[in-house]
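All protein chains but one are shown at their positions in the complex.
A and B are the chain letters, set down in written order, and residue numbers restart from 1 in every chain.
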Amino acid sequence: MLSKHGKIMWILGLLILVLVSFNVVTIAKDSITITWMSENHHEPQIKAVRGKLIQEFEELHPNVFIMQIQPPLEGQWMKFSIMARAGITPDIMDLGCEYLGSAVDRGWVLNLDKYVAEEDKENMSKNALNAGKVDGKIYGWPFWGGIYGMYYNKRFVIEAGLNPDNLPETWDEFLDWAKKMNNPPVYGYAGIWSSGTLFHHHLARLYSNGGDILNDDYTKCLLDQPEAVEALSFWTELDSKHKVIPPGPTTYTYQEQTRAFAYELAASMTNALWAMPKLLGDNPEAMTDNILIGQNPYRTVPATYAKILYQVIGANSENPDIAWEFIKYLNTFEAATQRAVEAKWIPFRTDVINAPEVQDSEDLKQFLGFMETAKTNPNVPQIGEIQSRIIEMVQMVLTGQATPEEASIEATKDIDKMLAK
Amino acid sequence: MEKSKLNLKPIFLRTFKTLLLLIFIFFAIFPVFWMFTTSIRLNRDVFSIPPLLWPSHPTLEPYFEVIKERPIGTYFLNTLIVAITTISFSAPVGALGAYGFSRFKFKGSGLILGFILATQMFPYVVIVVPYFQVLASLKLLDTYQGLIIAYTSFCLPFITWMLKGFFDAIPRELDEAAMIDGCSRIQAFIRVILPISLPGLAATIIFAFLVAWNHYVFALVLAQSPDKMLLSVGIPTLMGQFAFPWNLLMAAGFMAILPPIIMYSFLGKYLVKGLTTGAMKG
Partner (left out) sequence: MFHNERYLGYFFIGPTLITITLVMVFPLIYGFVMSFFEDEVILTQFVGFGNYFEIINNPKFWNSLMITLIFTLSSVGLHFVLGMILALLLNDNSIVNSVARVIVLIPWMVGESIVAIMWKWVFDPSFGILNYVFTKIGLISQNIAWLGDPRFALLSVIIVRVWRGFPFIGLLLLAGLQAIPESQYEAATVDGANSWQIFRFITLPNLKHVITVALTLDLIWTMRSMALINVLTEGGPGNATKTIPIRIYEEGFQFVKLGSAAAYSVLLFVILIVFVSIVILNSFSKKQD
């Protein structure tokens, strides 16, 4: 009967239970563990650089052990918020700009003002430094970021009879190019219309028309203003009116977008420098020497969006001083320069930006050129909800379930309600 | 039964049944087959238009790369420990409970059973918040025990409820016959009912193991350090923001179903009628 197998399973189970109760922990007695949570630890373009820096730091500080915690993509915020509620936080975490507001408001991250020295502040780009502040206090230390520009496929540009040395600057010029390069199955433009990044792209368009989500003191939503409605309607009309976007846009995440561009199914795409290694990795034959980089098109004022990733120190960290030491180490001139050149991260240190190695790298230099006009999102506590509402707004218009005016008014009403609380 | 040469009906029926079965198998297996062919491609062969069914240069390289890129052995070991221990505990306890609910209808037993079922009606994402806090205060975070406790919370009710259904299908007369023959209630349970319910028992254990094997939410939140990571959380870390190696991902996914398949081939034979008819006739 079950006797033979059953007995085996019972014995196995008991054995395991016994084994398990002797949880062996192998961390040396007087070492300090610093936990560093990030969704990007294992990314091929990042892994080696981080590994090396960790090793160097551990050699300089023999009693410190840096533990990398890698949640899967999209899983970090959930994990962090659950941990933080229970009073447990990682020592260091890479936090995106779309979460900083919420984290600060709940008291889940430390105020860094007492750690940051004057020289650190001087070396940091002003805009980036201010972006990491909430109510004038520093909470996020800018670690790396992406500034949005426009990628073009050189071959399609030339084949359409357009001038690769005179890339579009305004919306209308861009639309003209997109239409000319549009030749299904190749489409003129691939955007991201799904998930979080849609929020960032939409802000890039909003800013380039002089619009904004909120007013200066964060009390009123400005999405129903003409500039905002225009930004919404112009860019969704790329699909509804001009048909220059591949079908099913709301399923396009970062994966689908970069894939479409890499496999030459789209002639242009809004993206930051970090896409470069992905494109070259996906389809080296087609992508090498075939990419042109232009600015984010504008209507009224040249502007673009900068997605910044901050490093934060968890509020319940037991070793905030060492954590800060490590953060500083990751951001030394040498380390930051190396990261910029090898891993294609946008540096925020002014000395790194001006370093010869960085200036020599063509694509880095181009994206750094956009930094003048780049702005990031406001760090309000409700930012998570606002992001979701904006994504909904854009998708409703994109799929024809609402007009731009209707969707903008609805979204503004909802966001005003969120701000009122 | 006379076999008439003119009677085509059984042959027609059998062909139809086989055809239908093939369609089902095709529907069930095709995406997995697609997964497999993806796992033996080089990265640049993964996408193409039109989609290629079989890669031009099949290679096992992705499998080796996964092993290099991730400590997949650790993931396997951890998941095995948690899943097997959970099931080893939950199966006997659940079987006892299921038998109790099936045969003993005292006051409140229905309510208790309802309560057990009701514990499953909350989404994990809400449950996991207090779970984390409780385990944190008990210092059971990042431990096998903590994970096993959490996994028991959904394995045990599942096993109990499923086995109750299978036990209900066995007529009471059999228990009574055994007890009249001199068995105690417990002996009747072990010697008579359990063997008859073998197909159900096997199915339940297989499914419970699979549920535990693939569970994600508790594994994500309740374990933290790299050496306690489970498969269900470790494999998705291959999905990067800036690199998304489909072939590695599918290869890892395939490796992950190996233990379930092994377990299934062990227990699958119990899903078969033959062993039960003997006991029934007795």
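FYI, a residue touches a chain if its C-beta (ideal position, glycine included) is under 8 Å from a C-beta of that chain, and two chains touch if they have at least 3 such contacts.
As the structure is a computational prediction, the values presented were derived from the model and not from experiment.
From the options A:D105, A:D351 or A:E406, the residue with contact to the unseen chain in the full assembly is A:D105.
Between the chain not shown and the residues B:P51, B:G73 or B:G182, the one that touches is B:P51. The residue from A:N182, A:Q387 or A:T412 that touches the chain not shown here is A:Q387. Remark: the residues of chain A touching the chain excluded from display are 72, 77-78, 81, 85, 102, 105-106, 185, 194-195, 246-252, 256, 259-260, 265, 381-382, 384-385, 387-388, 391-392, 395-396, 398-401, 421. In the full complex, chain B contacts the hidden chain through residues 17-18, 20-21, 24-25, 27-29, 31-32, 34-35, 47-51, 93-94, 96-101, 103-106, 109, 112, 115-127, 129-131, 133-134, 149-150, 152-153, 156-158, 160-162, 164-166, 168-170, 179, 185, 196-197, 199-200, 202-203, 206-207, 210, 213-214, 216, 231-232, 235-236, 239, 246, 249-250, 253, 256-257, 260-261, 264-265, 268-269, 271-274, 276-277, 280.
Here, only the chains that are shown with their structure count from here on.
Centre-to-centre spacing of chain A and chain B amounts to 37 Å, using the average Cα coordinate of each chain. On the chain B side of its complex with chain A, the touching residues are 43-44, 47, 49, 69-70, 81, 84-85, 87-89, 91-92, 125, 128-129, 132-133, 136, 141, 143-145, 148, 191, 194-195, 198, 201, 220-221, 224-226, 233, 236-244, 266. Chain A contributes residues 1-2, 5, 9-10, 12-14, 16-17, 19-21, 23, 35, 39-40, 42-46, 67-73, 75, 78-79, 82-83, 85-88, 185, 254-255, 259, 263, 265, 274-275, 277-278, 281-284 to its touches with chain B in the complex.
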